[in-house]
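So the structure is just underneath, and the comments pick up after that.
A single protein chain has been omitted; all remaining protein chains appear in their positions.
Letters A and B name the chains as they come in the text, with residue numbers starting at 1 for each one.
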Amino acid sequence: MIRDITLGQYYPVDSVIHRLDPRTKLFGTLVFIVSLFLADNLAAYAVATLFLAVVIRLSHVPVSFIVRGLKAIVVILLISVSFNMFLTPGTVLFQLGFLKLTWEGLKIAGFMALRLIYLVIGSSVMTLTTTPNELTDGLEKSLGFLNKVGVPVHEVSMMMSIALRFIPILVEETDKIMKAQMARGADFETGNLIQKAKSMVPLLVPLFISAFRRATDLAMAMEARCYHGGVGRTKMKPLKYARQDRIGYLVYAVYFAAVLAVRAVL
Amino acid sequence: MAIRAEHLNYLYGAGTVYEQYALKDVSFQIQDGEFIGLIGHTGSGKSTLIQHLNGLLRAESGALYYNNENIYQDGYDMRGLRSKVGLVFQYPEHQLFEVDVFSDVCFGPKNQGLSKAEVEQRAREALIQVGLDERFWQQSPFELSGGQKRRVAIAGVLAMQPEVLILDEPTAGLDPKGRDEILDEISALHKEKRLTIILVSHSMEDVARYADRLLVMNRGEKLFDGPPKEVFSHYRELEAIGLAAPQITYIVQDLRRHGVPIAEDITTVEEARDEILRLLG
Partner (left out) sequence: MGIIKASRLIYDYVRRDEADQVEEVSRAIDELTLDIQKGDFVAILGHNGSGKSTFAKQLNGILLPTDGTVWISGMDTRDDSCIWDIRKTAGMVFQNPDNQIIGNIVEEDVGFGPENLGVPTDEIWRRVDESLEAVGMTAYRLKSPNKLSGGQKQRVAIAGVMAMRPECIILDEPTAMLDPTGRREVIATLHDLNRKEGITVLLITHYMEEVIDADRVIVMDDGHLVMDGTPRQVFSRVKELKTYRLDVPQVTELAWELKQAGLPLPDGILTMEELMGALLPLMKEKFPEQVSLEVE
């Protein structure tokens, strides 16, 4: 299941979306998320759908790949949808015991589900088209003003970048440790909650020790390559706005205006 | 008969663009008490194969029998199989977790549901078998040297009293002496405890010295299956897939090419020395 999470993964193809400056994409994602919370009718969602469809098309990332990322949120989705469906007061459509399905509930649940799905898809499109390094560079630069209030922006973004690199390595390692312990008769599946939690010890101890080991090794390797924080560092890929970014910002403006207009008019 | 595999197939990433056979139509038999060397380079399918033998992975198609019982039939006791077919993974760091060596070795037999006395008895026996000195038993497994960790990991599986012992590259990262010591321990287990051994290795020199029979894997398929001397006679094919026969094989082949009447089935330094001295004697 952990392999299905597309959020945070990079899909290596070339496209106009891939070439956008990460700051442009970060800002665009922000605009899109805000628009989702403002959209409260079908027409506004139609605009959002169109926008998302065009972006996905331009990104050259297969739709099936993006949709797979939704598997990870199915449970959250089902829970929030059913809560909204049955617990919203209003015109009763159908009743089963104390559960009342209302028209209003259905509507809210529908929008809610759409919002959640678009939210995940929207942010996955950003991570799928932006390498983790670009992403952290973008964050570092956009949030640079926080440096003044004492937030170590460079360190935090370096940390994020390294974390992203080690996720797949640790996922694989977890799998190996599980198998090594299963070969010794460990059982990770059956038993009650307490037994299950206890059975995690043989998995978590080796995993933590390995992670700490990797961290010290990595720190040594970084020092050996003259890493000494963000001061005096140059960039191999400095961020530079280009023509497509200016177009991007224009598109956002138009899109945002369209959502607001549709919302006001209908 | 211990293990019989019939037409095993296993796919990685089934249904995606990355779909690839990790095992393709693999069949073989392993008799009780054999010492098998399983060879192949990274990605050849040898790691996938050994995980099938104790049921950690399940083939897409094909059948696998342990002591003539189909392990894929409904209700087959998989956990029971895992204690009969012991698998020691490559890195001991992946399994050591307890506060001290002795408790760590107890983990396997404890999972088998044995009494405390029995569990401790087995752990003691296993630690003695792998030759780990008693002064290490109460130490943290994380403070041991590479070779000692490896011994604890092997003891952790031995304590379950398996009939078949599979070791995935037990010598990786050890220095030459450490490597010889571990291999000698394994060989002793084979001789004294009559365990069936499957040794996974990249090193032709190592398997030539210990194994009765070699299985060579390449791209998920079984390429060769036979005694070392027979497999090494295919040294050209072995080279083509990125493996090489032991250096000794090349020397013998070269001598024969020059017309020296040296026996062909020589695979170790000792055999070569004796044969050359006999010829010149």
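Keep this in mind: a residue touches a chain if its C-beta (ideal position, glycine included) is under 8 Å from a C-beta of that chain, and two chains touch if they have at least 3 such contacts.
Since the model is a prediction, treat every value here as computed from it, not as a measurement.
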| item | value |
| --- | --- |
| Which displayed chains the unshown chain touches | A, B |
| Identified contact with the non-displayed chain, of A:A53, A:L146, A:A221 or A:L250 | A:A221 |
| Given B:G37, B:G147 or B:P228, the one touching the chain that is not displayed | B:G147 |
| Hidden partner chain, residues of subunit B it touches | 41-42, 145-147, 172-178, 202-203, 205, 242-244, 246-248, 250-251, 254-255, 257-261, 269, 272-273, 276-277, 279-280 |
| Touching residues on subunit A - with respect to the absent chain | 10, 12, 131-133, 161-162, 164-165, 168-169, 213-214, 217-218, 220-228, 232-238 |
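Note that only the chains that are shown with their structure count from here on.
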| item | value |
| --- | --- |
| Separation of subunit A from subunit B, taking each centre as the mean of its C-alpha atoms, in whole Å | 42 |
| Parts of subunit A lying in touch with subunit B, wherever the complex brings them together | 173, 176-177, 179-187, 201-202, 205-206, 209-210, 213 |
| Touching residues (chain side subunit B, partner subunit A) in the complex | 51, 54, 56, 79, 82-83, 86-89, 91, 93-98, 107-108, 111-112, 142, 156-157, 160 |
